[in-house]
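What you see is the complex with one protein chain gone and the rest in place.
Per-chain numbering from 1; labels A and B assigned in written order.
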Amino acid sequence: MFAFVLRRLAVAIPTLLLLIVFSFTLMHLAPGGPFTGERALPPQVLANLEAQYGLNDPLWLQIWNYLVGIVLHFDFGPSFVYPDRTVNQLIAAGFPVTLTYGALSFAAAVIFGVSLGAIAAIRHNSWVDYLAVGVSIGAQVLPNFVMAPLLVLVFTLWYGLLPGGGWSFDDPSFWIMPVIALATSYMASIARITRSSMLEVLGSNHIRTARAKGMPEHRVILRHALKPAMLPVISYLGPVFVSMITGSVVIDIYFSTGGIGKAFVDSALNRDYAVMMGVTILVGALTILFNLIVDVLYAWIDPKIRY
Amino acid sequence: MVIDQSKMQSLSDRLVQDEVKGRSPWADARRRFWKNKAAMTGLTILVLVVIFAIIGGRFAQWSNEELDFSVMGQVAQMGQPSLENGHYFGTDNLGRDLYARVVQGTQVSLMVGVVGAAIAVVVGTLYGATAGYVGGRTDQLMMRTVDILMSIPYMFVLILLLVMFGRSMSMLFLGIGLISWLDMSRIVRGQTLSLKNREFIEAARATGVPAWRIIIRHIVPNLLGVVAVYATLLVPLMILTESFISFLGLGVQEPLTSWGALISEGAGTMNYGTLWQLLFPLFFFVITLFGFFFVGDGLRDALDPKER
């Protein structure tokens, strides 16, 4: 197990390097630069800017300097488009926001999804089951760029219950709509997966044995059915995490939360090389870490798996 | 929205077993599939949507790009769905016929979904089959590469690609297809590993058939069950991805459109009294995704029945 974790971590470093070189090159090959604007800059001004940010060095040297900055000083460089701030500052401001509503959405999706799916499976073929299946199928395919403006319309304009956007770490009323918009479709997916795997487990021999022994139903479910039924859910958590980060772009755009999802899309469109690289590395590292955690969790729940 | 990998694994294991017992899983599966109500409903929906995409355009009274000047500028009052002026689904904000646009958007979205899924399946199958069949160092290397690629945030790369190469259909196909062959390749590899030592493969190898031919002629056909199910479940994911790309404004070029583009336009104006601009494309989008899910799930359950 320990060796497995070590091996995975060892692979993480070349992976990140590959990601950095690939994105850096792609970014610099794209037409336009960070200072391409409505008015063409006088060549001298452009030269001053490029000298300032080291953009006139050969590409390999730029990548090298960039890597050295990260490794030696953990410095992701200055932002080209937000000259008042460094990439470290931008990420330090945006990431906690994304992390907060992301973690809440993740928790909400898992808790409600598993509960909904489990209840549907236990009450198989009852109205609860049909309702749960219906809701989860519907919620699964409603794009969050439809859901987000709809939420603002309903909760802010029509009922005046929640602020229509913005962010505050102190006031949970700002968190509710982002979490609903982000969590719903994953909650639905998790409910579906839980339901079908739970049904399978409930029909298996060891549950029949447990029931035959006269064990009370709630103990059967809690002690024997839930844990094995969670396996497919857990393997699904890695992808959920990744697509939640992607989905956070929509949240940031509609709810002005100031998270890193929007920062990434903007940096790619604005050619803000440094911010784009910073966010890509951050998300890449998180993805690797999260996939690792999921694998460890999986092994812990399912002792049959050996690494 | 992600494919349930554990079920795919179980399906794959089961198909290999059937091979051992020497009977085709297909005959039984077909019977089970026809009996599955949800799957049949899904199939019916899909057939209808495809028919709509192919011949729906014949019933349109307007093209998907001409502007109806009598409606333009007062879309909320004049542009609602109407049989009289030939705008069955109403018009968009410019007075273009929404019916014609939905038909055309359906074509694009289905195409992106199917072609994207096809690319993913072809690449994933060939890659996985090669790794599994060749084995040894090559296999190690190929699968480590997959591990590495797994941890790249793909949506980000896709955005970069579209930013860099400009938006075009082919880029969209390629970009969307290339982001989802990884899981496929893992499953195929596993299945290939268990197929590889069968008599019929060894016989082929003994008679000197080259490796690539064995892969194409003997390994791949035996993977069809998994591939078919996977492809069916991938299509809706591709359609969803495309809708997200369209939302970011990186989708197909005007006057062409797609469900994602139409829905995102409609969602923007949902409070301006032109709700039909959202509801019609959303309806087709939703029922099609349902259709694919039901058919995909049905196929899988048919090939891998649990209550044996």
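Keep this in mind: a contact is a pair of C-beta atoms (placed from the backbone, for glycine too) under 8 Å apart; a residue touches a chain by one contact, two chains touch by 3 or more.
One rule holds for everything that comes next: contacts and distances are computed from a predicted model.
From the set "Peptide ABC transporter substrate-binding protein", "3-hydroxyacyl-[acyl-carrier-protein] dehydratase FabZ", "Carbon monoxide dehydrogenase subunit G" or "Cytochrome C oxidase subunit IV", the protein name that UniProt assigns to the chain left out of the figure is "Peptide ABC transporter substrate-binding protein".
When the full complex is taken into account, the listed residue touching the unshown chain is A:83, out of A:83, A:134 or A:172.
Check A:166, A:203 or A:216 against the missing chain and you find that the one touching it is A:166. Looking at chain A, the residues touching the absent chain are 30-33, 35-42, 44-45, 48-49, 51-53, 78, 81-86, 90, 93-94, 148-149, 152-153, 156-157, 160, 163-167, 252-254, 256-258, 262-263, 266, 269-271.
Chain B residues in contact with the hidden partner, per the touch definition given at the top, are 65-67, 69, 72-73, 75-76, 93-96, 163, 166-167, 249-250, 253-255, 268-269, 271-273.
To be clear about the criterion, only the chains that are shown with their structure count from here on.
Within the complex, the chain A residues that touch chain B are 11-12, 14-15, 18-19, 22-23, 26-27, 29-31, 137-138, 140-143, 145-146, 149-150, 153, 157, 185, 189, 193, 196-197, 200, 203, 231-232, 235-236, 239-240, 242-243, 245-246, 249-250, 264-265, 268-269, 279-280, 283-284, 287-288, 291.
Put simply, chain B touches chain A in their complex at residues 1-2, 4-7, 144, 147-148, 150-157, 159-161, 163-164, 236, 240, 243-244, 247-248, 260, 263-264, 267-268, 270-271, 278, 282, 285-286, 289-290, 293, 306-307.
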